[in-house]
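All protein chains of the complex are present and in place, except for one that has been dropped.
Our next item is subunit A:
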Amino acid sequence: MEQLSGAQMVIRALQDEGVKHIYGYPGGALLHIYDALFQQEEVQHVLVRHEQAATHMADAYARATGKAGVALVTSGPGATNAITGIATAYMDSIPMVVITGQVMSFLIGEDAFQETDMIGVSRPVVKHSFSVQNPEDIPSIIKKAFHIAESGRPGPVVVDIPKDMTNPTDRFNYEYPKSIKLRSYNPVSRGHSGQIKKAIDMVLGAKRPVIYAGGGVIMGDASAELTELAKLLNAPVTNTLMGLGGYPGTDRQFIGMLGMHGSYEANMAMHHADLILAVGARFDDRVTNGVDKFCPTAKIIHVDIDPASISKTIQADVPIVGPAKHVLQEMIELVKGSKKQPGKESIDSWWQQIEEWRGRHGGRFRTDDSELMKPQQVIEMLSKVTKGDAYVCSDVGQHQMFAAQYYKFNKPNRWINSGGLGTMGFGLPAAMGVKMNFPDEEVVCVTGEGSIQMNIQELSTISQYDIPVKVICLNNQSLGMVRQWQDMNYESRHSQSYMKSLPDFVKLAEAYGHVGMKVEKYEDLEAAMTEAFSLKDRMVFMDIAVDPFEHVYPMQVPRGSMRDMWLSKTERT
């Protein structure tokens, strides 16, 4: 049997797991591992400029491919810098393996140099974590880490490795396990057939059904099944912020995103539905608004891989624990084989009602109230120039909501954003992580002048590895989302939401060796954007001046029902 050091085993295990890229930053506790990395070529390491970016790159790779991304960070500050990225992945159920260096095992607990209790610090934001206590365990621990990260409800797993576990002189038998069984961890592989039957009976009897689908459809690789079922039922589909692309955005049956900044028709349809089929969604507070007023006439069927997500905030009438893909497949078979079919008359009149709501264009932006370019226009142009086919990685703020509302995602895994944690600084590293793995695809980072500055240092990583992403910065010269809340709830007292002394982003991009463009007039936008995307092998930073006074609408009225919305600064439902 092969004899390897702990450090070599870490790298070999990653090779055996089929990992092509890892994202990281070296330090004292990782020196043995970095030396083992140096002496091979299979696993390519990407040196970021801040550990947070490494985690976001790994995370975005996972969001685009469904496979766990890998980050490698040193002990102490390296590990704590990774926490935001781990928490981001945790909140959105993204598979990720984060390998953290640790001080030598005999120093643990002595406040040694660069010692942080990473298992303790990360505990609330990981699916699981391992601390290596014997070098021989490294292969099985890494195997378990990938298995846990990717199966069931996915999530990040931390593997903490004390430096002395990786000594180059201590060698051990290496064998990578083919499969792993954990007696305490058995994620469900299919839904309960009786429950599924009961659900379909209700669905077929419904007069005003709505399918409400979330990120579980994307991560559960179930968008084809979702689409097929929706078509069979002729039911309207709404997606959560995490679920966009899970159902084709340009299809007639798609009624838009729901929730706080959801479309007028989606929120109205939810409120008036008599049946809600929730798939891979978790009735999060940004979706339900006031829970006591949520969808008063609806029966609720809730399909989720995680039983703890069911009836957590909203009581389900029919709970179904299982992977979205399998459950939807069974549902499709049942509908196809059933004598009972959706009541044509009632579904037609439901659609008539929905089309009437859709026709009102509730909450759509206007261009006649200002001379300035509207951020929504920029996103519509982006959708047009990239033919709705780009990977769009977003930061957090108004620009994120505009991207979610106005970019039409027809495919899953292409809308990549921090939904649960809302992490500013996510967008640029996320775009990098996707682009490195899909070099032939268009990859865009939609950002604001606030968010982009949270990981702007990665422009340097982009130069080093030639990662030609396109940054679309909706520059409203303010922390727009904060400012919007201040406008609406604090009589426009703009406390600290104004970004004074912004850098010249064009020069900044150029300083890193990239292309910078400034656009101030809508007339120039299409030509500039087309040019930016024609520069296939260059990173382009588009600094686009947009109306700083714009708000995101619709916006639900706090603690109201789904249908209680502001549609403009003066109009309410």
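Definition applied: a contact is a pair of C-beta atoms (placed from the backbone, for glycine too) under 8 Å apart; a residue touches a chain by one contact, two chains touch by 3 or more; residues count from 1.
Methods note: contacts and distances are computed from a predicted model.
S.K.: When you check the chain that is not on display against UniProt, which of "Acetolactate synthase small subunit", "Branched-chain amino acid ABC transporter permease", "Putative ABC transport system ATP-binding protein" or "4-hydroxyacetophenone monooxygenase" does it turn out to be?
M.R.: Checked against "Acetolactate synthase small subunit", "Branched-chain amino acid ABC transporter permease", "Putative ABC transport system ATP-binding protein" or "4-hydroxyacetophenone monooxygenase": the hidden chain maps to "Acetolactate synthase small subunit".
S.K.: With respect to the chain omitted from the figure, which of A:Lys127, A:Lys163 or A:Arg483 is a touching residue?
M.R.: In the full complex, the listed residue that touches the missing chain is A:Lys127.
S.K.: Given the contact definition stated above, which residue among A:Gln39, A:Thr169, A:Ser184 or A:Thr570 touches the chain not shown here?
M.R.: Answering carefully, the residue with contact to the hidden chain is A:Ser184.
S.K.: Which one touches the absent chain: A:Leu31, A:Met104 or A:Ile119?
M.R.: A:Ile119
S.K.: Pick from A:Thr80, A:Ser311 or A:Ser460: which residue touches the chain that isn't shown?
M.R.: Reading the full complex, the residue touching the unseen chain is A:Ser311.
S.K.: Which residue numbers on subunit A touch the omitted chain?
M.R.: Counting only subunit A, the missing chain is touched by 119-120, 123-124, 127-129, 131, 133, 148, 182-185, 306-308, 311-312.
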